[in-house]
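Every protein chain but one is kept in place in this view of the complex.
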Amino acid sequence: MSSRLEQFQAFRKKMNEKILAGGHLGIRRFFNLDTAAYREGALPGKTKELLGLVASAVLRCNDCVDYHIIQCVEAGYSDAELQDALNVSLIVGGSIVIPHLRHAYETIELLRKDQAGQAR
Amino acid sequence: MSSRLEQFQAFRKKMNEKILAGGHLGIRRFFNLDTAAYREGALPGKTKELLGLVASAVLRCNDCVDYHIIQCVEAGYSDAELQDALNVSLIVGGSIVIPHLRHAYETIELLRKDQAGQAR
Amino acid sequence: MSSRLEQFQAFRKKMNEKILAGGHLGIRRFFNLDTAAYREGALPGKTKELLGLVASAVLRCNDCVDYHIIQCVEAGYSDAELQDALNVSLIVGGSIVIPHLRHAYETIELLRKDQAGQAR
Amino acid sequence: MSSRLEQFQAFRKKMNEKILAGGHLGIRRFFNLDTAAYREGALPGKTKELLGLVASAVLRCNDCVDYHIIQCVEAGYSDAELQDALNVSLIVGGSIVIPHLRHAYETIELLRKDQAGQAR
Amino acid sequence: MSSRLEQFQAFRKKMNEKILAGGHLGIRRFFNLDTAAYREGALPGKTKELLGLVASAVLRCNDCVDYHIIQCVEAGYSDAELQDALNVSLIVGGSIVIPHLRHAYETIELLRKDQAGQAR
Partner (left out) sequence: MSSRLEQFQAFRKKMNEKILAGGHLGIRRFFNLDTAAYREGALPGKTKELLGLVASAVLRCNDCVDYHIIQCVEAGYSDAELQDALNVSLIVGGSIVIPHLRHAYETIELLRKDQAGQAR
């Protein structure tokens, strides 16, 4: 994984552990609910990862976009499918979403390089 | 269709016609792009309607929620599937989404009554 | 209670019941977490109601503002204290908050009339 | 003026007076600063009214949109100019702005009818 | 103070001075109003710092979160109290707040290390 994504993942892991160790029951329960929201349910987990990506993009949160793109790539979405979802985000959210589109495309590219490296 | 949804649809139709008749080329092209974003593409149109619903819910726009629920119900989503998508919106967007959740549930209920009436 | 607030409360109660009856476990758990967040904890429940009000005002949600003002008035806040909290919301959120300030002041006024009526 | 705009103006006036009478010095000063921001300065007041309209539209506040359209129509903007500014709002803010575009077009129409009535 | 917070404080101080030296009267007055909003009033200044933190967190502004955490730690809030306020932000604002929660926890940790260093 690229150094940008590795740093994001490492910081995310370290701080999530500290938050959960912090002992606030409400926060711990929220984290559990958050994880559960993307599990198989009436909708497939794979579909819900895409919902998470679009929600993150229109709310303009790069860390959330990165997290959900990682999940979406793992779930098997193609570049064309991710772009089609990001197009919905762009239409709904407008040009203010474009900087996050640039970030998202770079993240997808970094993950594909990583996949290509592992396949060699 | 219920009187609340009928009023929304009538106002939406009337004003969209006026906006398009207003003659601003950029606005007309945006409306075309908006329609095109939900057509079959790399992702099925049905999936993209759900993306539109979740984006509308986290951005907290009741009119947009109504529009996309109407599309989603036409596309054949079940109540359980719509609730599962709205749960993602609730988790991502927080309790500030709850008033729009109430609105969305009422809209779904109104549309189901309408479907039941037509089926009789 | 005034007719505007009564209608809000009635719709809120009716739809919350339908949402909870809808059977989505994630949504039900979120509602529980939401309620729990304002209970006595490291911070007094009374302080957290004020936090809820300011969060609702800067996020510009009238229904949420109404809900938290009702809670804050029940918790015993004076008009001057509520105005001081709303001033923080106004400074942080800017003039776009003003329509919600108007709504909030009307809600406070309606609740005070109601209290005066009960005291007679 | 149309009944919808008259109600908005009357409620706005009544509640602004109550807010200012409420005696919070910070709030009163904010209202003064808000008024001052649209006065002649390095930029003409007329230009700043348009800035206020676009800011209101992308932040999706109908009351603020109405207020600034009233100011813009008084300042002498044509329909084509207002539409051109609203197009910028639509591009920057995305389709989530469309319900506010419908509202804005109706408000412009109501104000033009009012102007035509006064000119008769 | 940690290097991240020192950089933030230095940039904040330098640019605020330039903004105030820039000579726009409206901006200068806004800065004064902003400072005044957190002074003792109908509500204690300490309570209003917490309101500022929650408003910053739900509006998802890391710089604002840092500023208000610094103020809150100076005002004497414990970690458990800050976490309880951040939990309200998380519930109101949803999972999109989580990256700012991670940032906030790190900032609290950096400030506590600093306090521990000074106490030695």
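For clarity, chains are labelled A, B, C, D and E in written order, and residue numbers in each chain start from 1.
We adopt the following convention: a residue touches a chain if its C-beta (ideal position, glycine included) is under 8 Å from a C-beta of that chain, and two chains touch if they have at least 3 such contacts.
In this text, all values refer to a predicted model and were calculated from it rather than measured experimentally.
For the chain that does not appear, the touching partners among the shown chains are A, B, C, D, E. The chain omitted from view is touched by exactly one of E:Leu5, E:Ile27 or E:Ala75, namely E:Ile27. Mapped onto subunit A, the interface with the missing chain covers residues 60, 79-80, 83-84, 86-87, 90-91, 95-96, 98-99, 101-102, 105-106, 109. Residue positions on subunit D in contact with the hidden chain: 33-34, 37-38, 41-43, 47-48, 50-52, 54-56, 58-59, 64, 78, 80-81, 83-85, 87-89, 91-93, in rising order.
In the full complex, subunit E touches the hidden chain at residues 11-12, 15-16, 18-19, 22-24, 26-27, 30, 34, 55-56, 59, 61, 63-64.
What we mean here is this: only the chains that are shown with their structure count from here on.
Among the remaining chains, those touching subunit B as well as subunit E are A, C, D.
When you average the Cα atoms of each chain and compare centres, the chain farthest from subunit D turns out to be A. Note on chain placement: the centre of subunit B and the centre of subunit D lie 27 Å apart, centres being C-alpha means. Centroids of subunit D and subunit E (each the mean of its C-alpha atoms) stand 32 Å apart.
In subunit C, the residues that reach two or more other chains under the touch definition are 26, 30, 33-34, 37, 41, 55-56, 59, 64, 80, 83-84, 87, 91.
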